[in-house]
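Worksheet for the structure shown next.
Every protein chain of the complex appears in place save one, which is left out.
Each chain gets a letter, A and B, in the order it is written, and its residues are counted from 1.
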Amino acid sequence: MPLLMIGIPLLAVILLNLGPRRWISKQTALYTALAATALQMALAAYMCFTVGIGSVSSIRFVEKLSVDLFSAVTLFTIGLVAMISLLVSRDASEGSRFSFFNLLLLIVAGMNGLVMVTDVFSLYVFMETVSAASFVLIAINKRGQELAGAFKYYMLSAVATVLMLTAICFLFLCAGSTGFAEVAACVSAKGNSPTLIAAFLLFTSGLMIKCGMVPFHTWVPDAYSNAPAPVSVLLGGIVTKVSGVYVLMRVYRDVFLNNAAVGNVLFALGIVSILVGALVAIGQDDFKRMLAYSSISQLGYIVLGVATGSPLGFVGALFHFFNHATFKSLLFVDAAAIETQTGTRSMSHMGGLAKRMPYTGVSSIIAFLSTAGIPPLSGFWSKLLIVIAVWRVSPALAMVALAASILTLAYFLVMQRKVFFGKPTEETREVREAGGNTVLAQVILSAVNILAGLAFPLLLFYLQGIGAL
Amino acid sequence: MNLTILVILLIGLVASAVVCVALSDLLKAAIALAITSAILSIIMFLMGAPLAAVFELSVCAGMITVVFISACSMSRIYTRKEHEQRQKARNRRFLLLPALLVALAVVVFLVLSPHITGVSPIPSGGSGSGVQAALWGSRQVDLIGQIILILTGVYGVIVFFKEKEADGK
Partner (left out) sequence: MSLLFALFLIGVILLFAIGIYSLLVTTNLIRVLVSIEVLTKGVTLMLIAVGYATGQMAQAEAYVITIIVIEVILLAIATGIVLGLYRESGDILTHDIPTPKE
């Protein structure tokens, strides 16, 4: 079964390339890709319910893939964001769409593999796959800014890779193999030997670069804001999170066994990221750059939740992971819509869009309320869980995290005022609402946000019922 | 198997890496990188990893050099004066490097020496390739990952290396 998750996107890629170009129009290609992602979502949801807290291992061809609840939720999220990205690509059209579809399917296949492996080295392999595809996707239209952003991402990613590989070498040294189980056994046996501590620190540093945590975050704004619209949705909504935060959560829980030293480092980096991301976001003029810094801030919350090492913190982090995928993707979709219609990303040149782009306006309000953690939207619940989990460990940090929520509210209010209300400027006088597919994407994501928020208490009771909390 | 041979090779490796990085002529730097790869490949062969040595030699020393040299052909041709200026600035920057490296080596050696116990036997070169085949049995997941990566690379090449068409698609 887990093999299907990789197999389906690959199959779609093969289908897309089967005949000469004339056979497969862009319509067909789009629908094939959409079908693949929808199928993935369905399978993932099914697995969520059947797996419970145990795990499903593929026992046939490849015995090293396994899916547990954590992976299943992530798989669902990947499918969701990929589908949204496909919808957006319809309207924000540029050339070379075939390459985009293929690359998107490949990156989905890579991410699926990433969440299902049980071996530290395989993590590296799939992370590189995802990174490679994202470099190409960022620069797919070959404009100067995009290429520069992609190159910067490559540079920092390569350094991160080297750090993580060295850490994997140390783990290999200790455990004689690189599977999760073997390394975890070695960790629980040898605890605090210098080799292991070095491995932890190196690995975490590499991961922090990939996540975009402060102070390794410099590539994030350039890569996010310069990428073409559907790529930004994909990147900001899921790629950085899977190849950064997911790996952190998986490794921290299953391999490092909640090591305290790493936990402290994560606390520090998480809090700093929350603050720096929020503070810098306030001063931004470019819409997408502001969203990029906001992402840095939100990922800080997830890291904070993971750092507590408690099941509550973990569930909070996981839920915030899902929420961030939905509300950040929604914001990027709005940004894409605005960029296509007005031709600019600069907020000081926008204004009065609320009347002319009603769907975009409303959905962006829903998204930002969720980001700032306003009840009853989904963001509120996940932040609440994280703050409670952090409170149990360190009340001071929890207060800071709460205060940062206010900052989040601040920069989003500023954005709303500039972009949607206020007087129309030259660029915005003539715009219409974004195309049908984009609106569909916005509606879907807004609905998910609201429903998730309303349904969350039920989910909490369910989790307590099956003993996960 | 002599320890000294390996030490000489290691020193050669580091030295060629320094040369590769400090040379101002990109073409020569690419060749130095190829030499570094070759030395690494020899080290690997001596340590008992023949298959990896072959891969390293053919892929890195060969293909990467080709890639770099074709990329180097895009360098701007500087005027003589600019060239001299750049040379001077460059040499000043890299003067520090060898000294730094020697200092680093000494420091690390001192830190490590209390822990050094003895000299383990070095495996004789050429462990069976039968073991390799058995290994791919347990590393199949990586193979799948590599397949995805190769496909991605294909699309990367398509995207980047195609000349811009005149909106014919």
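Just a few scattered comments:
To be clear about the criterion, a residue touches a chain if its C-beta (ideal position, glycine included) is under 8 Å from a C-beta of that chain, and two chains touch if they have at least 3 such contacts.
Being a predicted model, the structure only gives us computed values, none of them experimental.
Shown as candidates are A:39, A:169, A:388 or A:402; the residue that touches the absent chain is A:169. Annotation for chain A: contacts to the undisplayed chain at residues 121, 125, 128, 131-132, 135-136, 139, 142-145, 147-148, 150-152, 154-155, 158-159, 162, 165-166, 169-170, 172-173, 176-177, 218, 222.
Residues of chain B that touch the chain left out of the display are 3, 6-7, 10, 13-14, 17-18, 20-21, 26, 29-30, 33, 36-37, 40, 43-44, 47-49, 51-52, 55-56, 59-60, 63-64, 67-68, 71-72, 74-76, 93-94, 97, 100-101, 104-105, 108-109, 112-113, 115-120, 122-123, 127, 131-132, 134-136, 139, 142, 146, 149-150, 152-153, 156-157, 159-161.
Simple rule for what comes next: only the chains that are shown with their structure count from here on.
The centroid of the Cα atoms in chain A and the matching centroid in chain B are 33 Å apart. Within the complex formed with chain A, the chain B residues making contact are 138, 140-142, 144-149, 151-153, 155-156, 158-160, 164, 167, 169. In the complex of the two chains, the chain A residues touching chain B come out as 6, 10, 13, 61-62, 64-65, 95-96, 99, 102-103, 106-107, 109-110, 113, 117, 119, 121-122, 125-126, 128-129, 132-133, 135-136, 139-140, 142.
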